[in-house]
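All protein chains but one are shown at their positions in the complex.
Right, chain A next:
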Amino acid sequence: MNQPASAYFIEDRHDPNETHTLAVLVQNEPGVLARVIGLFSGRGYNIESLTVSETEAQKHLSRITIVTTGTPMVIEQIKHQLDRMIPVYRVVDMTLTKRSIERELAMVKVRGQGEHRVEALRLADAFRARVIDATTESFVFEITGNTDKINQFIDLMRPLGLVEVSRTGVAAIGRGPEGM
């Protein structure tokens, strides 16, 4: 009940946060990504992952996939705020559809010799990661999967000589014959 002296009403919100994956179809034009990112930073929303690429060149359409966290009310706000932007065609909450597939690609560089090297290769095989570069003292693995799988793989590589990671961020698509 104790309030600091303020012209604003200050209150704690206790709703738990949720993680949602949003697919946003936009007109591919200058500044469109800046608009989307500016919305998130300007209104204090979170971005866990963001990927963007032109998906239909002839129609100048790009697809942005955003993984965000927030209370249910904030998630709803984010979707409405995105949807009302002029170059945005559609916003689909892939998490709500419960029928979406999410994938991420990572390239993982590991440096080591002897047992560590053998172990890294063995684990990569178990995770269906491919070797896309090799030297006598290093590998670069390419791994595809959902975020959890990639996190797990990276954690396993850490004691084996993890040097660096490059990740694409999450791409998502719905199951079944229908498009978004």
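Simple rule for what comes next: contacts are C-beta pairs under 8 Å (C-beta built on N, C-alpha and C of every residue); 3 or more make two chains touch, one makes a residue touch a chain; residues count from 1.
Here, contacts and distances are computed from a predicted model.
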Among "Protein glxC", "Heme exporter protein D", "Peptide ABC transporter permease" or "Acetolactate synthase", the UniProt name of the subunit that does not appear here: "Acetolactate synthase"
Contact residue for the chain not shown (choose from A:19, A:46, A:81 or A:168): A:81
Which of A:34, A:57 or A:126 contacts the chain that the document leaves out: A:34
Residues belonging to chain A that touch the chain removed from view: 1-11, 26-27, 30-31, 34-35, 38, 42, 73, 76-77, 80-81, 83-89
